[in-house]
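A single protein chain has been removed from this complex, and every other one stays in its place.
Chain lettering (A, B and C) follows the sequence in which the chains are written, and residue indices restart at 1 in each chain.
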Amino acid sequence: MDPEAQPEVTWRPGDRVSSAADYRASLRGRHLAVHLMGERVAEPLDHPVIAPSINAMAATYELATQDPELGSAQSALTGSPVNRFLHVTGSAADVVAQNRMQRRLGQMTGTCFQRCVGMDAINSLFSLTYDVDHAEGTEYHRRFSEWLAGVQRQNLVVAGAMTDPKGDRALPPHAQHDPDLFVRIVDRRADGVVITGAKVHQTGAVNSHWMIVMPTMRLSEADRDYAVVAAVPVDAPGVTYVYGRQSSDERALSDQGIDVGNACFAGQEVMVIFEDVFIPTERVFLSGEWEYTADLVERFTSYHRRSYVCKTGVADVLIGAAAQAAEYHGVIGASHVKDKLVEMVHLNETIYGAGIAASFESFQRPAGNWENDGLLANVCKHNVTRFPYEIGRLAQDLAGGLLVTMPGEAEFDDPALGPLLDKYLATGPDIPVVDRRRILRLIENMTMGRNAVGYLTESLHGAGSPQAQRVQIARQADLPAKQAMARRLAGIDDHH
Amino acid sequence: MDPEAQPEVTWRPGDRVSSAADYRASLRGRHLAVHLMGERVAEPLDHPVIAPSINAMAATYELATQDPELGSAQSALTGSPVNRFLHVTGSAADVVAQNRMQRRLGQMTGTCFQRCVGMDAINSLFSLTYDVDHAEGTEYHRRFSEWLAGVQRQNLVVAGAMTDPKGDRALPPHAQHDPDLFVRIVDRRADGVVITGAKVHQTGAVNSHWMIVMPTMRLSEADRDYAVVAAVPVDAPGVTYVYGRQSSDERALSDQGIDVGNACFAGQEVMVIFEDVFIPTERVFLSGEWEYTADLVERFTSYHRRSYVCKTGVADVLIGAAAQAAEYHGVIGASHVKDKLVEMVHLNETIYGAGIAASFESFQRPAGNWENDGLLANVCKHNVTRFPYEIGRLAQDLAGGLLVTMPGEAEFDDPALGPLLDKYLATGPDIPVVDRRRILRLIENMTMGRNAVGYLTESLHGAGSPQAQRVQIARQADLPAKQAMARRLAGIDDHH
Amino acid sequence: MDPEAQPEVTWRPGDRVSSAADYRASLRGRHLAVHLMGERVAEPLDHPVIAPSINAMAATYELATQDPELGSAQSALTGSPVNRFLHVTGSAADVVAQNRMQRRLGQMTGTCFQRCVGMDAINSLFSLTYDVDHAEGTEYHRRFSEWLAGVQRQNLVVAGAMTDPKGDRALPPHAQHDPDLFVRIVDRRADGVVITGAKVHQTGAVNSHWMIVMPTMRLSEADRDYAVVAAVPVDAPGVTYVYGRQSSDERALSDQGIDVGNACFAGQEVMVIFEDVFIPTERVFLSGEWEYTADLVERFTSYHRRSYVCKTGVADVLIGAAAQAAEYHGVIGASHVKDKLVEMVHLNETIYGAGIAASFESFQRPAGNWENDGLLANVCKHNVTRFPYEIGRLAQDLAGGLLVTMPGEAEFDDPALGPLLDKYLATGPDIPVVDRRRILRLIENMTMGRNAVGYLTESLHGAGSPQAQRVQIARQADLPAKQAMARRLAGIDDHH
Partner (left out) sequence: MDPEAQPEVTWRPGDRVSSAADYRASLRGRHLAVHLMGERVAEPLDHPVIAPSINAMAATYELATQDPELGSAQSALTGSPVNRFLHVTGSAADVVAQNRMQRRLGQMTGTCFQRCVGMDAINSLFSLTYDVDHAEGTEYHRRFSEWLAGVQRQNLVVAGAMTDPKGDRALPPHAQHDPDLFVRIVDRRADGVVITGAKVHQTGAVNSHWMIVMPTMRLSEADRDYAVVAAVPVDAPGVTYVYGRQSSDERALSDQGIDVGNACFAGQEVMVIFEDVFIPTERVFLSGEWEYTADLVERFTSYHRRSYVCKTGVADVLIGAAAQAAEYHGVIGASHVKDKLVEMVHLNETIYGAGIAASFESFQRPAGNWENDGLLANVCKHNVTRFPYEIGRLAQDLAGGLLVTMPGEAEFDDPALGPLLDKYLATGPDIPVVDRRRILRLIENMTMGRNAVGYLTESLHGAGSPQAQRVQIARQADLPAKQAMARRLAGIDDHH
């Protein structure tokens, strides 16, 4: 697997991004202000910590090439094929296809491929801007559709920028000690608006072409200036990216070979700071209509919470790694080992079931696009906040203690030590120790290393922390209807 | 709710069963050999313990009348509408509609309505007989289709009779100390076959018109005589029914009013004994082809394990009852109470998600009918073996200790005691104690009384005990594919 | 096992109760106002529903006879041996011995033996009255000690009466729509007080000689009249008992043999109504000192929550029954069966560990008696609200579906049907079907029948519902100390 091995590329700015190679070319030379490990990164494509996250995003283009039916779709806006991540869903089958694509990409990369936020933002805004226009006489939907059509023609990557720093969680935006703790409009000009603030936990921002800025929560009238939705080029003036430091990220820096675990792929989380960033009117899709922010957040999280089906693809890799380790150890046939693998699969498919059920149960919005069921989407995500930790625990169980005591690559490369290590870590005459090491380092990578960020912690907090799902489940549970069913069978409603 | 209140019925044997009233009429006067509490039951319809189970089955006719789109379907065999429980699925949407119907009936009855086994047997046999005929040159599919068309024209109830007593679980049928421990062909005549044996845990048999006898597990050649599938009228000579004694069933006997919990509805489990029962050739759908029994069991359990979505409808009632109890106690707004209700809903919808996902993911068999995904069906059922117990525990938590210490109906009816009990069990001036009692008795009924059988224990063992699902999940998990994904990302397959 | 088979008894009122036979004799002829199933019970000892609960209580005397070291102790008040349930703990070893005795009695009876509340009330009040006297100059401790010494000399059974009906859970006693919803002093006379109200969920009250009335929660000054602690003879004028109706209780009524499950033993829950009951001053141990009620409740629940170790003894029986069923079915050696038994044992011993750890970690009160650790006691009880449900689920798993579909005793006794049933329910030539039935009926009894009340629902609500433990765990967790540890290691406290 050498994702960098690509044919010569002739892509030029403005060209359609038709392949992973084009995609890489499109990122080069943008001079983004990206900061990591004490330096401004000269070229993210060439940075050993960042490159794996670009590889993961590039996989979304590779899939579209290799399996067009899964990875792309026919756009009703342009009449042409477009990467499925840019597609406005035209049917329930389209919504389901997103989930299938997500699982496949999770299997291909073993990590977060970073492109779902944008996909879900596009679909949420397609219907929301339509509804706002219908109610308010604005023209957000027309603007949004035109912008999106352009993006689709170039087949670009769109990131969604939603999560504000939030300061004191008990206070609304306008009441914070610093008004910038949520992104806001600081100036309204004839030709556009100027925004200031920051977005945290931004997945794949550096690897994108566009960001869609959105409010992070229900706003009230006093927060009118915070009700802003707009598309911003990733390389817009005034935008700064600060890359997050994550578990074991330094292993990518020096030549540590196998110890990296997953040499090709990783996720990306950055903090994005907006300092007086100007956005022309045509790219502003909400501007002060605070009444619609709750609805926007609900639609977005509904889409996005069942997008966490991606983690079932990642878990397929982890389950496979655990089974492979058991095979190397000669215990794959032990009943307790089989039972643990079954449990991992069971938990994983339970997540998958709720996710695609949500997608299958889609309904059509007045704007014409399809949206999945909200209750099942929240149920899906809520299981994602629990089961990956148990799957990870079981993977560590099957991996054995060597997972955390294994000598490093340098010792295995040492001419004196290496043979001793190979001698003592052999589990059979025909099982290469180097492969055992590779599998264990992959499990380490996914359960406590770099990709544990995506598989575990992001599973917990992405698309809203657990309590956010519980609030939504409570709202959508329709307890009064259930109480009426109970009263009927208990003979209460009847006998009154 | 008075399910007995019906218009005058003019149904005659041979007529189509068009309503719940027709259905009741069709059961009367059949002189079945039903044994319960030491007596042969004169007329099951009139027996206070049995009547609630007939009410539950009757609800499947009521639903077809009230909501024909959900409760019925257009048969391709007859060209006419038929109760959905008799329908051969013509699309994935048909498979999904079964789940929707099941949830609704669970909500309507709060118990097992007993008709799913037959529905799932019909669909399994429709495709299996087709495949056997194709391979073996038999004519089982023609026979089955003709029989089924007749049943559909009369709109009758079909039960599936699968589970044999099994004797020593470690031995196959032919090696048991008694050859009758699995149903078998004891005589082959020119015009048909004669069977002997028993089927245990038969749900709703007494309430049906037909039973389809099927083998319970994979058979080998030595078990050829046990490989029999056939349709038997419930009132065939030589068939005896022994009704199971269940928790709190005596409460239905005397006049215990509210204490029954769910006055109208209950499940039914009987043991059916076949003593030299003759079956004419036209109703024999498998006779000795042991090679197909594993496939039959797998198809049937695949359908039937996602049929356990019915329990989510039952749980809707239980969740509603718990919420109602919390409301009567004035604590519905307490955060820990809300949190428990959310957890109950979350677990319940997790089951539902896996179930309808299985149905949505249906594929078409060569016979033309549609069958759900097997892995997700097993995952659904496996969650059903776990979550109802936790939902039940939480319901008991919200109910409070009075659930198990509450005085009986007779004490409340006592002129001296009744007012004292009402005084001390009041939770507010405007909340009728009688309603509090009704809700608590319903929760008792569903978590440790008569309908706990259906909601808990049957959830555990119906359609196969937990380990049976684990075996199937192991078989369908495709671990080698997952191991290959892991090896690829770990760089193993690549570097060799 | 025939607990009624006793030598001739010569016990007379006033005599010391020295044996189970004495105990039974001491209950006879008391003319208590006990109501059950529409009648005033002539003699509880002779009532088939009540007798098993008396048998369970009698086991506490039997144990003291059979194993005096475990079942009795040397009283410091009288200088003589006394049943351990009446003993004031003189050491941590005494507190631990209570737990050991409780587990043993759970094993002997398979149900609630009803005597722990009194034991825990005695020890709570011994220290509390001492502390009140010390602070307030009252003489409650002297009164209490004298009363207790008398009770010890006669070796009587003391019940604790704490739980009030509570009405609207959001309101304190004095603000309820009916002031009697908590027991209160309605008259103060020169020679004593008069109380009115009710206590619900009273375990074993009818089987006791004395009840100690105690407030159920923290009270404020406005609730002064509710702050009453007093000893009341069970047969005091004005006291009425209403027996609770429980799952499957009718099986004890008629001759249902094996179907009862546990023929000898059951628990008892009654509602006790006090109508103007007079209590002489010498038996009043708190009267208006509302400031001490919170402390009393905390001490009592601390003792009582680790008393739920009794359930581990009950679970020993249930685990044994599940293993026995697996043996009868020929699957005791299957790896998944062994694994389930291990899980049951593991959960059960986890409860036991926390309980006896709490007892081992006892401290001495100024009054001289020893009291267990509160945090671990709450942790013990909180696990009791969870694990028995899972143990019960696993027991039902191992029991198989016949648990809820098995024909009743009458059918097995039928000369025609019986042999057929025995034929088909045989699991091997040498395994008596009647024993299989006995084990399955015992599992039914403990997981959804009469003794499920004690093993499951009482485990949930007895000694306080789950949320009550969480509140106490929060109070005793000392989070500030833990935060300081974290700040120290994070370098926070240091660098400031």
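As a working rule, contacts are C-beta pairs under 8 Å (C-beta built on N, C-alpha and C of every residue); 3 or more make two chains touch, one makes a residue touch a chain.
This is a predicted model, so every value here is computed, not measured.
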item	value
Among the chains presented, those that the missing one touches	A, B, C
Contact with the hidden chain (one of C:263, C:310, C:331 or C:417)	C:263
Candidate in contact with the missing chain, chosen from A:149, A:421 or A:434	A:421
From A:46, A:69, A:136 or A:168, residue that would touch the chain that is not displayed	A:168
Options A:198, A:219, A:232 or A:345, residue touching the unrepresented chain	A:198
On chain B, residues whose C-beta touches the chain left out of the figure	335-336, 339
Interface residues of chain A (partner: the chain not displayed)	35-39, 163, 165, 167-171, 177-178, 180-181, 197-198, 200-202, 240, 242-248, 250-251, 259, 269-271, 273, 329-331, 336, 385-386, 389-390, 392-393, 396-397, 400-411, 413-414, 417, 420-421, 423-429, 444, 448-449, 452-453, 456-458, 460-462, 465-467, 470
Absent chain, residues of chain C that touch it	1, 96, 107-110, 258, 261-265, 316-321, 323-324, 327, 338-339, 341-342, 345-346, 349-350, 352-358, 360-361, 375-376, 379-380, 382-383, 434-435, 438-439, 441-442, 470, 473-474, 477, 479, 481-492, 494-495
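One rule holds in what follows: only the chains that are shown with their structure count from here on.
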item	value
Set of chains whose contacts include both chain C and chain A	B
Mean-CA-position distance for chain C and chain A (Å)	53
Interface hub residues of chain C, defined as touching at least two other chains	336
